[in-house]
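All protein chains but one are shown in place.
Here is chain A:
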Amino acid sequence: MDPAAGSGALWVGLRRRSANGEGGRGTRRVRVRCRRGPPGCRAPGTMEPAEAEFLAEKELVTIVPNFSLDRIHLIGGDLGPFNPGLPVEVPVWLAINLKQRQKCRLIPPEWMDVEKLEEIRDQERKEDTFTPMPSPYYMELTKLLLNYASDNIPKADEIRTLVKDTWDTRIAKLRLSADSFVKQQEAHAKVRWGRLERFASSVLGVFQMPCDCVGL
């Protein structure tokens, strides 16, 4: 793999002793061309957990308000109207704010259900590759909703455990595949990285790969 020249290149720093001790240093550096993000101080396309959570808060969730308000016009779109007792879809950031001010009751998303999550977890454990997740932000949404609205979500403790199990399995797969990719010096990662969570990139302490990059 010859070092790609030019801007937008992203260093992947990886220390590894070569398998049969050849070479003096045992350090292999691989440079990966990144398709997006300007050349800059920080590796573009990576995600801090806080950023991932911020993006997750744009997802829509159903609430049942206890107040009434006409349609509100925000930059991102229109919301409402709000009528007491009638469910309405709002972004998560607004739902959490209203819940903290005791102005609504949150309804958990459909995938946040013990049986469905058990299925997903079992499927994830069976397969070698990543399975599709109900939402790209399932981890952040679970954390937010269970922190602020656990009294509206039945069996919250079990849901937390199931989601964490699924997450652990996926991260283990990620590490495994990245490790094997480097060991075998493959040109392509065996997994479809596009299916990964946005947050996955920051989990990989050693790697800093843009998770949108498919193929290298």
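Structure notes:
Keep in mind that, in the parts below, a contact is a pair of C-beta atoms (placed from the backbone, for glycine too) under 8 Å apart; a residue touches a chain by one contact, two chains touch by 3 or more; residues count from 1.
Following the convention adopted for this analysis, contacts and distances are computed from a predicted model.
According to its UniProt record, the chain left out of view corresponds to "Cell division cycle 45" among "Cell division cycle 45", "pyruvate dehydrogenase (acetyl-transferring)", "Mitochondrial import receptor subunit TOM22 homolog" or "Checkpoint protein". Across A:K116, A:K155 or A:R175, the single residue that touches the chain missing here is A:K155.
Hidden from this view is one chain, which touches chain A at 101-103, 146, 150-151, 153-157.
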